[in-house]
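As you look at this complex, bear in mind that one protein chain is not there, while each of the others sits in place.
Which chain is which? They are A and B, in the order written, and residues in each are numbered from 1.
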Amino acid sequence: MFAEASTVAHEALSSGWFLEHAFLIPVIPAVAFALIIFFGKKLPMKGSELGVLSMVASLVFSVGAALQWINRVNGATEEQYIDPVIRSWTWWNSGGFEFGIGQHIDGLSLTILVVVAFISSLVQIYSLEYLRGDRRYTHFFASLTLFSAGMLNMVVAENMIQLILGWEIMGLCSFMLIGHWWEEGANSRAALKAFFTTRTGDIGLLVGTSVLFFSANSWTQENLGVSGFSIRGLSAWALTGDPSHAAITVGAVALFIACIGKSGQFPLHTWLPDAMAGPTPVSSLLHSSTMVVAGVFLVARLYPVFFEGMNIFGSGVNLITLIGGITIVIAAALAFVQTDIKKVLAYSTVSQLGYMMMGLGAGAWMPAVFHIFTHAFFKACLFLAAGSISHSASHHSFEMKKDMGGLRKFMPITFTTWIISTLALCGVFPFAGFFSKDEIIDNVGHNGYQVFMVVGLVGAFLTAAYMTRATYLTFFGEPRGASAGESHDDHDTHDAHDSHASHGPHESNLLITVPLMILATLALGAGLFNATPFGESWERMTKWVEPRSVVVEDMDHAAVGETRGVRAEEAPVGEEPHAAEGENGAHAKSVCGTSTPEKGTCYAPQLQHAPFKWSKAAMSVIIVLVGMLISWLISVQMYTKKAGFFVGLTGRNKLLALGYRFLVNKYYLDHLYEKVIVHGIAHPIAKAAYWVNQNILDGIVNGAGLVARRVAGWVYRNVDQRVVDGAVNGSGAVARGTGNALRPVQSGKVSQYGALLFAAAAVAGLVLIMVNT
Amino acid sequence: MLVNQFLILAAVLFCIGVYGVIARRNAVMVLMSIELILNSVNINFLAFALRNGSVDGHVFALYIIAVAAAEVGVGLALVLLVYRNRKSIALDELSEMKG
Partner (left out) sequence: MVAQNIAFGIIAVIMVVGALRVVTVNNVVHAALWLVLVLAGAAAQYILLAAEFVAVTQVLVYIGAVMVLFLFGTMLTRAQLGKEKQLNNPTWYFGIPASLLLLGVMILALTSSFGDEKLPTDSELVSTQAISDQIFGPYLLPFWALSFVLLAAVIGAIVLARKD
């Protein structure tokens, strides 16, 4: 037995150059950023070529590392713990504390690395065309590249300090990019709002990191030889059962507050829709697919801490699932009342992030991480499609009601990619979203969070409905406003690239459509990376990415910090001392996460996987389809009237359009065009619904539409505007009141301030003395 | 020597400095009072360095001296600027921050 175990132990984990040098992935864009800033304006393409090249290089490195990681996993035995490739150097040293910098490469970080590098590359290529002629073209690419460097750095981070560094770089770049067109007041206000809102959450990050450091440092130093900032150390520490419950709970809650801010979760989600003021590529990269998943990534990264701190398997509800669940429903409801296509997508992003959080909170680690993966592709695609519309068809407007409609004829590629991504987002069967979202819902229910499973299904229903509405308004009906050729005079701010949009709607050029097509292909096919329904051999991501919760019987890692990635001679023994036959066969049950390992260290809690059932999947797909159908009917009823009205005016007689506007027979036109359009849309169900029972169905549909609209409007007005903003305004009012009361004290005389300050310090000191004695 | 004799001397100097900061009207005088406060802190650092037998206190005393020099430099530059703009360095006339 022992001999066998030791042969297993000495089966070296394979490694490779890319894995060993993964720390270069964030370094490349960082260097490119410096070059763009200093020399960008002198280069032939104003520095954009450096940005694109650095991202492509990062992508190559990431993919190389990912392939080598897959080799590493395939070369290991089933029961072996796959050591992450960790390298660490001393960054700085102060007063006896050592702060490291390095890399912590495992399946999770590689997944995100590939996604970020990939989406960044495509978005930079897309921006070449989208921002052509912009006055701050070079700075845009510099910020975008720095953002990627920050995100990649956060993902490879070996310890919390490095992670915070990347996190804050992202916050800064987000600010710069949202406010890219800062000449418009709204944009710079949105940038400030985003910055301050996320900063509010970031306080939690600092507090949480400090709390965890001071609780964990002595244990990690003693047992693993790493500092209490180390992600590996914290993961192991959290699962020992050693830490006090209070410390780990406080740490986890504080960190989660940071995640709420960054990932736009419920109370702090208000910045994300406003952030759409930035250029569309920014919305696509930062505020949908990559930066906003930073919070989700942090939870997934320090999962053992949250697992223990939030007591994930021991309760029917915890903070993470609660926040995630609330976010899903609130954001989805808000998406109904938006007329700006980017805002619909923004609320959709918020809602999808809620899914990821809820999944993580309920122990569905793998589905949540997989949802990050798939969501990145289809959401980036949706945003880029919206950008393509505004760029080439709607004259830089994002108003669906005013300036879009009927675009499917003019923009076939954009339309097709949009439809594919929408289906993926809604979670229709063969598309990517199905495999991740359905898994989240499934596993949440399986792990004992039945209420949240229902929330997830409601969310899926709402998602299908609002995406159908947006699709209808954008691509169906007849062109309105700018897409119909009406020109706007009110936006001469980015006039540099207005010239080519003035010929009416047309398809965008290849720099825009090629990224769209690539992303749409992935939105279609990315689900196959972890296609649970097709059996275990298809669960590749689970095999490659999910950390194995094996008790590693190797407490003697004194040299972890210095060792190279390949640690063949000390590769931990994947032995399973408490082996019990696992229900899934492949994953034997380990004690990690449920009780204290007697000897050895755990790095990941034992998770459960819900067995896949076609019946459940069919149910959720049916819910989605019903949502689409209902929404379609409502959309036809609610928007064709307006569409008909506008088309009637412009289509019949342009000269008379204005004069006829308020004439009595507009109702006649309404009626006519309603019929024409309902006939014209080759949608048999819509047709059937219309003909079968005009009155009853109309009544129901209109009623339902009205109710849905009212509810959404109410939520928007009351919860979003009144409660959240009210809380903000209220605190402002309180501050003002106190300020007025204290106004006589504020004489403006520095000396009196000083007297008050010191007297107050003396009183505070007195209080401290009395408390302590 | 008692630890406290140094600490209390430092406390007395500190409070005199605080009084100066509050009472003085002339900006240069306020800066001088701040120097008193900084020196009292240094005495504390060195007293504790001796008590604990560690060198850290010396290091920080030196840092404080350096920071104080920088502070006086910038402070006097500010005073000069204020003087140039208002022909006065009386702090009670600088009440633009009045609420």
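One rule holds for everything that comes next: a residue touches a chain if its C-beta (ideal position, glycine included) is under 8 Å from a C-beta of that chain, and two chains touch if they have at least 3 such contacts.
Values in this document were obtained by computation on a predicted structure and should not be read as measured data.
Which of A:F313, A:F429 or A:F758 touches the hidden chain is settled by the complete complex: it is A:F758.
Take chain B: the residues that touch the chain left off the picture are 1-9, 11-26, 28-29, 31-33, 35-36, 39, 42-43, 46-47, 49-51, 53, 55-56, 58-59, 61-63, 65-74, 76-81, 83-84, 89-92. By the touch rule set out above, chain A reaches the unshown chain at residues 92-96, 749, 751-752, 755-756, 758-759, 761-763, 765-766, 769, 773.
Everything below uses one rule, namely that only the chains that are shown with their structure count from here on.
Chain A and chain B, compared by their mean Cα positions, are separated by 50 Å.
Contact residues on chain B toward chain A in their complex (touch as defined above): 18, 21-25, 91-92, 94-99.
Taken in their complex, chain A has these residues touching chain B: 739, 742-743, 745-752, 754-755, 758.
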